[in-house]
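Now for subunit A:
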Amino acid sequence: MRAVIDKEFVSEATWNKIQDLMSRYPDRRSALLQVLHAVQDEKGYLDMEAIKWIAKLFKLPPAEVYSVASFYTMFNLKKVGKYLIQVCTNISCMINGAEDIVRHIEKKLGIKVGETTPDGKFTLITVECLGSCGKAPAMMINKDYYENLTPEKVDAILDSLK
Partner candidate 1 sequence: MVGPLLKGLRITFTHLFKPAFTVKYPYEKLDVHPRWRGKHVLKVDEEGREKCCYCGLCEAVCPANAIRIYGEEAPPEKSDVGKIAAIYEIDYRRCIFCGFCEEACPRGAIVLTPYYELAEPEREKLLRTKEDLLEKR
Partner candidate 2 sequence: MVEIVIVTIVKLLIYFGIMLLFVAYGTLAERKVAGHIQDRLGPYHCGPHGILQPLADGIKLFFKEDIVASASDKFVYFLAPALAVVPPVLVLAVIPIGDSITIGGKTIPLAVADVNIALLYFLGVTSLTVYAIMLGGWAGNSKYPLLGGLRSAAQFISYELILGLSIIGVVMLVGSFNLIDIVRYQKDMWLVIKQPVAFITYMIAAIAELNRAPFDLPEAESELVGGYHTEYSSMKFALFFLGEYANMVVSSAIATALFLGGWYAPVHWLSFIPGPIWFLIKTFALFFFMLWIRWTYPRLRYDQLMGMCWRFLMPVTLLNILGTGLFVILKNGGL
Partner candidate 3 sequence: MGEYKLLLANVDKPDSEKLETYRKSGGYERLRKALFEMKPEEIVEEVKKSGLRGRGGAGFPTGLKWSFVPKTDEPKYLVCNADEGEPGTFKDRVIIEKDPHLLLEGIAISAYAIGAHEAFIYIRGEYEYGAQVLERAIKEAEEAGILGPNAMGSGYDIKITVHRGAGAYVCGEETALLNSLEGRRGHPRIRPPFPASKGLYQHPTVINNVETLATVPFIVERGGDWYASLGTEKSKGTKLFSISGHVNKPGVYELELGTPFEELIYEIAGGIREGRKLKAVIPGGSSTPMLTADEIKGVKLDYESLQAAGSMLGSGAVIVMDETTCIVKAVYRMAKFYAHESCGQCTPCREGTRWMVQILSRIVNGKGRMEDLDVLLDMKNIMGGNCLCPLGDAALGPLISGITKFRDEFVEHIKTGRCPLGG
């Protein structure tokens, strides 16, 4: 049976990118993670609609796609703020004061870890090692690294984003 995929679900650029990704691998399924990344880049997070759409694309049960997506921490299955602040709290950052940074951000934004500001702008989460131990403490906002943090530096960064 010929399957019909709703191309309109994503932008044309993303659609082309997905087509490119899916043609790259010997087995089409390998592109699943890359496609999830691509759709998340466009939509900000992966909702049930997106999962179903991707499942249809790969001819997989949606449960399978959801299962894969939920395994990896980088896929947001719930809505997140415009800026996703990911503070590393792993050992190297911790001994260099990452916990103070987290507390500082919590106070500044008035939210707890795992929450989103009411205006939907910032979401604060803590993550495991970002691979920036040499410039600890570090954090990532969306895709950008911010390293050697101090509370003052964090203030400056957050203010610049507002």
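Inclusion criterion for the candidates: all candidates are chains of the complex that A comes from, given by their letters.
One rule holds in what follows: a contact is a pair of C-beta atoms (placed from the backbone, for glycine too) under 8 Å apart; a residue touches a chain by one contact, two chains touch by 3 or more; residues count from 1.
Quick caveat, the model's predicted, so the values are computed rather than measured.
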| item | value |
| --- | --- |
| In-complex contact partner of subunit A, selected from candidates 1, 2 or 3 | 3 |
| Interfacial residue positions of subunit A with respect to candidate 3 in the complex | 24-27, 29-34, 36-37, 58, 67-68, 71-75, 89-92, 94-96, 127-136, 140, 143, 145 |
